[in-house]
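Shown here: the complex without one of its protein chains, the others still in place.
Chains: A and B, in written order; residue numbering restarts at 1 for each.
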Amino acid sequence: MAFEPRIVGFLCNWCTYTGADLAGTARVKYSPNVRSIRVMCSGRVDPVFIITALAGGADGVLIGGCHPGDCHYQEGNYKALRRYLLLRKILPEYGIEPERVRLEWVSASEGERFGRVVDEFTEQIRALGPLKLEESVLESMKNDVMHEGGTPAHTTGV
Amino acid sequence: MKLKIGIYWGAACGGCDVAILDTHERILEIAAAADILFWPIAMDFKYDDVRAMPDGHLDAVLYSGAIRNSENEEIAVLLRRKAKAMIALGACAHIGGIPGLSNMFTRDETLKRVYIESESADNPEGVLPSERTVNDGNELELPRFYNTVKTLSQVVDVDYTIPGCPPASMQIYSAIGLIADGMLPKKGSVIGAGDRALCDECARTKSEKKITKIYRTHERLPDPETCFLEQGYLCLGPATRSGCGSRCIKSGVPCRGCYGPLDGVADQGLKMLSALASVIDGKEEQEINATLDMVAAPLTTLHRFSLASSIPRRKKV
Partner (left out) sequence: MKRIAIDPITRLEGHGKITIFVNDDGTVENAYLQIPELRGFEKFVEGLPVEEIPRVVTRICGV
């Protein structure tokens, strides 16, 4: 079966999520690969959410926030930007392509642009292929057993 | 009635055992409250003595060290069975500790470096340790060296945790007091530590943090009164549990995170990542990156003691 990227989107309530709504009401056609989660602000997106999504089977994570200067809470999107940039530095050390995480500013009026961003990101992840983070970690532990033929103590996932 | 306790080390350095001894004359109080029935570093009991105990014989086991090989895991499983309360002692058992940094590499990479490429190795035939060797007709066994270092709670059920690298001796003493007095809190609790971030007990002056430059500790002398993070030193205090008595901070060294995360935090390093990103100045990608580029080896710096307990646990292979 052809690979269909699974992307988790953390979208800010005030801009990107509303932009995604607009894309829907305006009947914009775009890839169905993003599972959207509404957060109050891109600054609410804890890096734990992103890594948990990747470890839980996502191939990519999209964070959507308000354009610089437009944050409903003044500074949240700048915090998101700084976290995102630092997170992108540790991803390659984990052996994860940094391109799998993307931050985009999409305003409430940019329904079409939301569709374009999703299309573009989906194609980018498609080109990278599946991440399989959890599988790879479990695979790395499959011989970590006390006795030949035994089962690893921890098989319940990452 | 006197308590029965066991003390063991997996992949450890013995620093936790020494921290127990560093209770000085109070070790006599510990000895008065508890019979120690297993403690390889200090007393002569064998694995068979533990195997011969009935299940649940020990009131508490203090297990220090990470799970690096099958022996560490086997003894953890054995002691878990013999113990009423299994206590992870120190950063390695708690969050993987320094041995957990091995999760940046594979088992094969490590063995090759240690036994073949090491500058001091004299091994022209490239012999690697194997689980079964026959020499002169004598069969010998070694534990299986694991690919991925694990924390104690990743292989057995852990009742309590005493954090630290090493745990502060007085904290071990007071934790043993809790066991002796039957005052242990609810299962899963961290004992012998605070329940707030290290920053809360740090005596340094803090004001609004906005940093544009990260300093490494050898680059200049820090001011002794001001918050390390404000001065641009990567201090893990915001993401680290208190309880150590600010040992490093008082010695002029930024916190390195050995007491692990606070309750409810899924990943200490990522928590620190958030904290650090919050204090960096700048709104443009370029200027933020210029500051972030000064963080050397960010993954292992943020997860110095906690890599094995980070969400992905290891580098992807």
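The working rule: a contact is a pair of C-beta atoms (placed from the backbone, for glycine too) under 8 Å apart; a residue touches a chain by one contact, two chains touch by 3 or more.
These numbers were taken from a predicted model, which means no experiment stands behind them.
Enquirer: Specify the shown partners of the omitted chain in the complete complex.
Expert: So, spelled out: the chain left out of view touches B.
Enquirer: Quick one: say which of B:29, B:109 or B:281 touches the chain that got left out.
Expert: Reading the full complex, the residue touching the unseen chain is B:109.
Enquirer: Out of B:46, B:247 or B:283, which is the one that touches the chain we can't see?
Expert: B:46
Enquirer: From the listed residues B:166, B:192 or B:282, report the one that touches the chain absent from this view.
Expert: B:166
Enquirer: Which residues does chain B use to touch the chain missing from this display?
Expert: 9, 11-18, 40-48, 68-69, 71, 97-99, 101-102, 104-105, 109-111, 113-114, 118, 129, 135-136, 138, 140, 142-143, 145, 165-166, 216-218, 256, 296-297, 300-301, 304
As a working rule, only the chains that are shown with their structure count from here on.
Enquirer: What is the distance in Å between the mean C-alpha positions of chain A and chain B?
Expert: Each chain's C-alpha centroid was found; their separation is 31 Å.
Enquirer: In their shared complex, at which residues does chain B touch chain A?
Expert: 70, 73-74, 77, 104, 106, 144, 146-148, 150, 154-156, 266-267, 269-271, 273-274, 276-278, 280, 282-283, 285, 288-289, 292, 295, 297-300, 302, 310-317
Enquirer: Considering the complex alone, what residue numbers of chain A touch chain B?
Expert: Counting only chain A, the residues touching chain B are 46-48, 51-52, 54-55, 68, 78-79, 81-83, 85-87, 89-90, 93-96, 133, 136-137, 139-141, 143-147, 153-154, 158.
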